[in-house]
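This structure is in structure tokens; I'll ask about it shortly.
The complex appears here minus one protein chain, its other protein chains still in place.
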């Protein structure tokens, strides 16, 4: 085991997969010279050369298009969209082509693409660089959607995403790149489509995604002091969803809080909440509660950001309300 | 009252609003010469001239961008994206700019834009021309989302959308343009954000959107014969959602089926289902059931389309399961 | 071009023309379900350009793809039955008339205008990097040249020097929008300069010219001199789709003037002048028609795809990695 950052875990995943398979290539704006914005591909251009590590112009539609075309000829591109906010420019290729072609080929064509991007608030970037748009892709048949929260998860899931033959939308979080965690020194994979219980508990289940997992864990630790035992479940893959792990937890606790950074209406919190209600209706003591960002563009600066987005304090408050109830 | 088509109702709404206010203008691909694909703006170029009715190049990003810029200078553009599938190309302007600028102006800037488009299956157009992508916009703070199902609704809501000072995503349905219905001869508006009970009933509430409303009504009529009384509620506006009308209905019936054309996972069905669970938990006899399209690209041709997308038969089956149980 | 070669091109154009007519007739009988975009008048582009590709070369087409597909050599059986939504179609009948793939024949088309250009860059990149003896050709229209996708793709292809031939089939209209009003430059080929490329325009109704330019450019691309952008000037003789309100955007006279420049007529005249026998050409045509009549009869018998087929390949099961425990 070594303690490394989320960013370094990504870099290791890239490196190992590029070494293993020459067809794996990374393309995007400044993934080469700069080694990506948060340095998660640092040194890879030097090590693997411009055939495997490609800087591209500011052309998100072309980046995504290029990924589809080269994947169709057997390459395994990782197409980086620097901020998920810019994925708005790559959507046509992703939704209308990457997600549709394998079906249209009747299984003859595989598109092993990782559309890799990064979302969320936490770095004071304001509303055009802080959005949480993951649920868009959950609603598109043909795409896999992954959102890892820890260095361990990001490495294992990224390696699996690269090896998977489906187009995968892989969403990192900008507030996590410098978070540290334990990662095995030997190689490992984490299966796509597997949730993880990040902390076991008995009184209430907190389903949280990405950055929210960290806050949920902090809140759970605090709440333990107050005598509330929280189970924290991280789906990790939003589609296909490991309903079993989520449902098992709620069947045990009878209470569920869903925490997402995306605003409530139309977000993935609705999906999670529905799944739990559908499968745990008789064991639920109360309806599933959703705790999400306030419905607004993420404002600039550190203070407002923290007030808009759920954090450990607000999660504790939500859990208390749920457990003790009004 | 006159009986007119959905397409004609749209045309009347355009006409009345363009006559009322010279700032109202329609722009998009072939909205002028052709009068739109389904002729919903037929004759308007001749009547209002090219300043109010503008044919644009195949440039969805520019269409959306142009709408934002001219709205900022006091115009009231209706920007047409011919198929919702192509809105993937206009997303950046809609999500990162139209939805953000009013907030950034601290209320000094209004963007009275209607982003008008058309979605869904029913015309055998296959997967790149048949998607139901409405929930994407529900998750974007700053946008209003409207999905009318009848000639009456489309006219009244479109007129309100044009007069509203917020950017509105207005989603028509391609299978509805030639459907007929009664529309008053005198002017009327339908408020945005108001659901409607399309059919009263006592045993089960069906919440359905757009094309699905028609099937739900058909199913309800049939089920009446079997002794099942369905209440059919059409939210009409997906955001802001008229939760009260939806909840009131389910509080009465104690059972709820949500029907959407979009696939289940990540779609608006999850939002609706969560809202009902959150507000009707104690009166619900069973968990809310979702009935949505099968998770696949809409295949070509009439037969498969009908098997993938919910219809009256499949809704009846789902209601029966819900009411009589397994 | 010698008479024999020209006659060969003529025959290919005739096949494309008769195939288009067959589709039109099937559309009228509601055997083609979505909008159908006729190809009449543009055959010299398909045959001159797409007809030169090898099976291994990649062809990316548009929402008006059947001429390109047939010219490239995608079997008429699978093109026709795809349009008719039958299992034997290239995409198993799931895609229909404007979005299908024939993986074996390296043919890809789609109904989002402009999107094939960015995708072409990926094929070009893979070909170059894997040093394959293949090229990529990407067809698009005058309307598509106004999309952002066009621009991003051309720039990327140019800076990476990719083995791609971008062929702009300027048939003067994008639906009802005349290129003369909606394309801001006089010639679309003038846009080449913005990507450091040569300006190349060809008479798209002259199959000898299109074939000559195609041969030259593909040879240069195979030598590593790509990409190229070429504009082929042609004309769509029928409506954008069957029954479009043509009167809203063009005159009868304009159509007639172009009809006189019909690439088939023109080539036929040259062949006759070269001493080819009219009855020989007539026989060719009868031969094609007979084959297509048989094809039609066969096609109408083909089964439709099943629900399972339409779902099975949307997502490849994740089982290798442990899979997902869905409920």
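Note that the chains take the letters A, B and C in the order they are written out, and that residue 1 is the start of every chain.
Going forward, contacts are C-beta pairs under 8 Å (C-beta built on N, C-alpha and C of every residue); 3 or more make two chains touch, one makes a residue touch a chain.
These figures come from a predicted structure and were not determined experimentally.
Enquirer: Determine which one of B:240, B:254 or B:302 touches the chain that has been left out.
Expert: Residue touching the chain left out of view: B:240.
Enquirer: Using the touch definition up top, pick the residue from A:89, A:133, A:154 or A:275 that touches the left-out chain.
Expert: A:89
Enquirer: Which candidate, C:52, C:70, C:113 or C:183, sits in contact with the chain we can't see?
Expert: Within the whole complex, the residue contacting the unshown chain is C:183.
Enquirer: Taking the full complex into account, find the residue in A:61, A:78 or A:315 that is in contact with the omitted chain.
Expert: Residue touching the chain left out of view: A:61.
Enquirer: Name, in rising order, the residues on chain B that touch the hidden chain in the full complex.
Expert: So the residues of chain B touching the unseen chain are 51, 56-57, 59-62, 64-75, 77, 92-93, 96-97, 100-110, 141-142, 144, 160, 163-166, 189-194, 237, 240-245, 247, 279.
Enquirer: By the contact definition given up top, give the residues of chain A that touch the hidden chain.
Expert: 29-30, 33-35, 55, 57-59, 61, 85-86, 89, 123-129, 294-297, 299-304, 307-308
Enquirer: Which parts of chain C are in contact with the chain that was left out?
Expert: So the residues of chain C touching the unseen chain are 146-152, 154-155, 158-159, 181-186, 190-191, 193-197.
As a convention for this text, only the chains that are shown with their structure count from here on.
Enquirer: Which chain has its Cα centroid closest to the overall Cα centroid?
Expert: The most central chain, going by mean C-alpha position, is B.
Enquirer: With centres defined by CA atoms only, which chain is the most remote from chain A?
Expert: In terms of C-alpha centroids, the chain at the greatest distance from chain A is C.
Enquirer: Which whole number of Å gives the spacing of the CA centres of chain A and chain C?
Expert: Taking the mean C-alpha position of each chain, the two centres sit 40 Å apart.
Enquirer: Centroid of chain A to centroid of chain B, CA atoms only: how many Å?
Expert: The answer is 30 Å.
Enquirer: Return the residues of chain B touching two or more other chains; collapse runs of consecutive numbers into ranges.
Expert: Counting only residues that touch two or more other chains, chain B contributes 61, 85-86, 89, 127-128, 295-297, 299.
Enquirer: Give me the residues of chain C that touch two or more other chains.
Expert: 94-95, 99, 110, 112, 148-149, 310, 314
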